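The structure under discussion is supplied below as structure tokens; questions concerning it will follow.
All protein chains but one are shown at their positions in the complex.
Chain lettering (A, B and C) follows the sequence in which the chains are written, and residue indices restart at 1 in each chain.
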Amino acid sequence: MRLATESRAIDADLIRACGDDLEAIDQSIRPGTVINVGGTIHSLASSAVQQRSETPRAAIRRVQDDLREFCQRAKVDRLIVVNLASTEPPPDVGDLPVGWTELDSLLDLPERCPLPASSLYAIAALDLGHAYVNFTPSLGAALPALVELAEQRGTCLAGRDGKTGETLLKSVLAPMFAQRNLHVMSWVGHNIFGNMDGVVLTDPANKAAKVTSKDKLLGEILGYTPQSLVTIEYIKSLGDWKTAWDHVHFQGFLGTPMTLQFTWQGCDSLLAAPLVIDLIRFTERAGRAGQTGVLSFLASFFKSPQGVCEPTFARQYEMLLAWAQSLA
Amino acid sequence: MRLATESRAIDADLIRACGDDLEAIDQSIRPGTVINVGGTIHSLASSAVQQRSETPRAAIRRVQDDLREFCQRAKVDRLIVVNLASTEPPPDVGDLPVGWTELDSLLDLPERCPLPASSLYAIAALDLGHAYVNFTPSLGAALPALVELAEQRGTCLAGRDGKTGETLLKSVLAPMFAQRNLHVMSWVGHNIFGNMDGVVLTDPANKAAKVTSKDKLLGEILGYTPQSLVTIEYIKSLGDWKTAWDHVHFQGFLGTPMTLQFTWQGCDSLLAAPLVIDLIRFTERAGRAGQTGVLSFLASFFKSPQGVCEPTFARQYEMLLAWAQSLA
Amino acid sequence: MRLATESRAIDADLIRACGDDLEAIDQSIRPGTVINVGGTIHSLASSAVQQRSETPRAAIRRVQDDLREFCQRAKVDRLIVVNLASTEPPPDVGDLPVGWTELDSLLDLPERCPLPASSLYAIAALDLGHAYVNFTPSLGAALPALVELAEQRGTCLAGRDGKTGETLLKSVLAPMFAQRNLHVMSWVGHNIFGNMDGVVLTDPANKAAKVTSKDKLLGEILGYTPQSLVTIEYIKSLGDWKTAWDHVHFQGFLGTPMTLQFTWQGCDSLLAAPLVIDLIRFTERAGRAGQTGVLSFLASFFKSPQGVCEPTFARQYEMLLAWAQSLA
Partner (left out) sequence: MRLATESRAIDADLIRACGDDLEAIDQSIRPGTVINVGGTIHSLASSAVQQRSETPRAAIRRVQDDLREFCQRAKVDRLIVVNLASTEPPPDVGDLPVGWTELDSLLDLPERCPLPASSLYAIAALDLGHAYVNFTPSLGAALPALVELAEQRGTCLAGRDGKTGETLLKSVLAPMFAQRNLHVMSWVGHNIFGNMDGVVLTDPANKAAKVTSKDKLLGEILGYTPQSLVTIEYIKSLGDWKTAWDHVHFQGFLGTPMTLQFTWQGCDSLLAAPLVIDLIRFTERAGRAGQTGVLSFLASFFKSPQGVCEPTFARQYEMLLAWAQSLA
């Protein structure tokens, strides 16, 4: 409550009015796992969670028990599991098997299994036939083996890294430079904010995943790679307000250098929340329509859309429209 | 030369290297007409042009003689006539006939013919079978009667108001707000620059045409009309550097107000020049392909695209791509 | 309440906690006068106030009765009367007498007396020996005759136009350019905001007073007058948030043009409030120290400081410090 109102992101009266609902939700929160989440996230977990020692498979089983109980209580068969947890450091997945059977067998071998919590949650969900949406830059279900698992269980997945602010603008503005044949010489983006996400991202290992996800876009859209710089820094006073300053230096006709700068002042959680709700709705609808595997038509929601190469926001949005029309 | 180099828009050495060419072009410039161009543009014309008294039809004939001579000298049959002259005040065209025959008969009646110079140039060109492109907010060929004329003579036209800077950004950014369902509460745009275009736009009559062209876009894209404000002011020291500051105030989830600001520092002439060159190339190609009437596939080049209702830049660009593919 | 919380300027819980106090203050508000306040302010007054017909002297007497009653109720002898009312259009004071006796005699002649409400309040206060502070660009006590009145009655005055945001920055930044010998070519300032002050300033007559007060500073500080532009526009969605964008174009060594831009996002009422409180404290202290006439040491608080020619903020602040030290 304090966090939400201190930065004036959310109206205090509104939170008060939702008090009973929030309390009920709070009661039903279940402990997760900190397997392969890196030191910073580990240090933020409760000591009970920190001290638990279990294999990846045991963690998955435990989460699956919680999911089953939740289904029973809520009287539903199908869930959409959404990962909104802190960004994990990128694991080394170079040697992981591409098939589900081979990956499955690693779950009993903690020392040989680099899968982070986000992927274990994905497995827990998909294996039970629940859909999985990864709103973070963490690995989650971004592995061929997990796509295979989703298809085997007749369910679907989408990800990753919700496109809420600066990167949304990049995927909207960079195509303009390409389509006007204005050569981008450099693109600098500085992000500052002060919520819990920011605390975690001050760890360079965690930040690496985020910056990569924000940065690779330009080359994909422009067809060449301008010098670029992306920083994300924790500035406590900003609370949930993400402020981004971008400086785009480009060449016009006859080589004349020109500049576009923008400042984005958005409330990160409130930009994310409606996207999460829409992702749940669309994923539910796709499931009902019998779609399995990667839901690539959701690309416009993500910084690193899974299952699709299209980086231009406008075209990603047309994919969403086309899907909607195909259902109608 | 002084104007071009003072604001460091164009490299002085480059202009020097083009000296002979520029000199030759300078020699072939022919006087136009100041019929219905308003007081400010009138006052900037040479006294010879100011004092000429002729009917609209006589002005058209004179320009057509110049065009014929130019064709002869350049040994070409077909021209693309591009209007790059200063922005005229918007004439009252409510009572103008929609058919060419009726409009044609007004050309001998100066008191009853509100057509401004830009439209007379359009008639001069189209009547001879030359294509006409209007890069300004002036009226030009934006009349049903002139589209009819173009079709009768088997030629084509496109317009109007080249989309070089702030409005380009509007037509790229506003769709993002619509597609993310972020309610735009207000959009303020302040433009400052110091070239000849700016001198003319300090006259409120001339500015009216420009501001309308820049402003109506938002309602078309968003589906509702946020409070908006567009100013264009002449600041001498900026020379050809158009600086625009836009402040977009929008509502996120739960009504929380958020802000996007951008500053665009572009050199207006150098943003316009390559668009003009491309418009000439595309118009020439369309003519060769036998297209007549309004070239609506050129919408992405214009603030107020003629013959098409699509205000979203990304979709306008897809129209250009589709045309290119249809030719291939 | 709605206005204060809608723009999230003030915490709703805080206003609720002050409810009884605000209610009590509300009860003691007395009607003023709309003599010479211009059409826009007139239209915002209650119909009772609008319809009252009285001479300037009668209005002053009425206000003085209210002040006497307030003193009695509050059990105090001396008041500090602060003008925080909407900005009036600048009256024509060229022919007004410089002596108090002559000005006094005009108060019975409504047709010959151009004094606006702000000046009548000033007379009401000063005549009773109460100090008068003008926090607005309105005329108030900025007349030689009223300074004479203050001295005769042994009281003091200060003004005018509280320096809260953009102009504060101007009076801080412009000296830097002068002291670094960087030639300012142009200074453009665009202000947008959405409170009641903004409603009144959309009337060009009222705005004139404000813009003059904001704009003349540059010439005084720089010693020459760069091209400048100041706009103030009402944008409803901003509520009490005043956003100013300033673009300063200056010449460095060898004539190279450079740029400083700033964006100020401040809550106008909350920037003004503590200045008003401090002005009351300092004026009270000066009165206790026996100072009469214009309190020029308060220059740092005002855009158009009365009784002093120093436009540089840093030096104005040193005047305040020197005064404080002189008292100690």
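Following the convention adopted for this analysis, contacts are C-beta pairs under 8 Å (C-beta built on N, C-alpha and C of every residue); 3 or more make two chains touch, one makes a residue touch a chain.
Predicted model only: the values in this text are computed from it and were never measured.
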Options C:114, C:175 or C:219, residue touching the unrepresented chain: C:175
Option from C:84, C:260, C:280 or C:308 whose C-beta touches the chain left out: C:260
Given A:76, A:93, A:109 or A:235, the one touching the chain that is not displayed: A:235
Footprint left on subunit A by the chain that the document does not show: 7-8, 185-186, 188, 190, 192, 227, 229, 231, 233, 235-238, 243, 245, 247, 249, 257, 259, 261, 263, 265
Hidden partner chain, residues of subunit C it touches: 9-11, 14, 168-169, 172-173, 175-176, 179-181, 252-256, 258-267, 270-271, 273-274, 300, 312-315, 317
Missing-chain contacts mapped onto subunit B: 8, 11-13, 263
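Definition applied: only the chains that are shown with their structure count from here on.
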Subunit A and subunit B: spacing of chain centres that average the CA atoms, whole Å: 44
Chain centre separation (subunit A, subunit C; CA means) in Å: 51
For subunit C, residues that touch 2 or more chains besides their own: 8, 263
